[in-house]
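First the structure, in the form of structure tokens, and then the observations on it.
Excluded from the complex is one protein chain; the other protein chains are retained at their positions.
Up next, chain A:
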Amino acid sequence: MTRLKEWFSSGRSTGKHTMPFVVILLAITFLASAANLYLPEDSALYVSTYTITLLGKYLCYAMLALAVDIIWGYCGILSLGHGAFFALGGYAMGMYLMRQIGDRGVYGHPTLPDFMVFLDWQELPWFWLGMDQFWFAMIMAVLVPGLLAFVFGWLAFRSRVTGVYLSIMTQALTYALLLAFFRNEMGFGGNNGLTDFKEIVGFDLQADSTRVSLFMITAFLLAIVFVISQRILSSRFGKVVLAIRDAESRSRFIGYRTDRYKVWLFVYSAVIAGIAGALYVPQVGIINPGEFSPINSIEMVIWVAVGGRGTLIGAVIGAILVNYAKTRFTAILPDAWLFALGAMFVFVTLYLPKGLMGIYAQLMAKRKTAKPQKSEESQA
């Protein structure tokens, strides 16, 4: 009986979409990968490597949208600077890939990347040390965004900065990093960023098999992050997070130190963004300061808004759909894309406050209420 109560007490368990989501995601991943690797190129079902890479990119964006949704949809903190964490994760991966080029660069220097030789630097800056080790670079891809989020969140949330002020500060944060990374003296390749990568842990980045593997790893990690986030948000921690979103001072008066909850959720979200960035870079083959641009961070918020904030699935679907639309649109009418994006945001805010998942929930509710009525009618 108590177990039953316990089960009920987890309430409107948000986990019911998790399994179908993971299964569908992994199934599509496997099918697409198999179609790329094992079908001949002239087959109707063949999936080109270009498409695989594109899909992988979408999944990275989906993971990033998940990170934004966790902090915005569940905790009500509108971060307009998540691009910063994404880009920092990306730079960590980029630095590793840069070191992997070795002496195959244009200048053929054994340790220094091309841009440093070009700038006439004699030795590697200290923060590039150790980046030739994959494990070290991956730790950095998680640690650096996490640390930045911790320091930023600790300062902001402890001083009880909320709402628009916080959004503006996050925006300023990513803009400051954009300007910093544009400088050549920073040692991150200036405005060209890091590119011309050759291989990752010994595998050729241009090979189909590497591309497919990266895509599959991205899908797996997305599934894992999704499940873990779902678990966290349906625990009591998640309930506290919702409580903070809806009535922060009330949560304080029942004994929760809301600033700490916000800081740790922010760090978690930043770490996910960092992982997404690290997966993104080997697939698109470049990372430059443009990723820090404030517009990118705002775009992420739009993905979440379109999909439906406050639902993890909504964030994933929103990111994939909007980016697919972007790919198509920019191919047909490159100049019109920003207008379309703006129009979409206005439309969603006005007519779909809960995004696409809101429509889905409405349809489900209608079906539920329609069914009993029908049975009553048939009885009558």
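The working rule: a residue touches a chain if its C-beta (ideal position, glycine included) is under 8 Å from a C-beta of that chain, and two chains touch if they have at least 3 such contacts; residues count from 1.
Just so we're on the same page, contacts and distances are computed from a predicted model.
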item: Protein name as given in UniProt for the chain not displayed, "Aspartyl/glutamyl-tRNA(Asn/Gln) amidotransferase subunit C", "Urea ABC transporter ATP-binding protein UrtD", "Acyl carrier protein" or "Potassium-transporting ATPase KdpC subunit"; value: "Urea ABC transporter ATP-binding protein UrtD"
item: Option touching the unshown chain, where A:44, A:201 or A:254 are the choices; value: A:254
item: Touching residue (missing chain; options A:124, A:205, A:232 or A:321); value: A:232
item: Selected residue (touches chain absent from view) among A:118, A:136 or A:264; value: A:264
item: Hidden partner interface residues of chain A, rising order; value: 2, 5-6, 8-9, 11-12, 232, 235-237, 239-240, 242-243, 245-247, 249-258, 260-261, 264
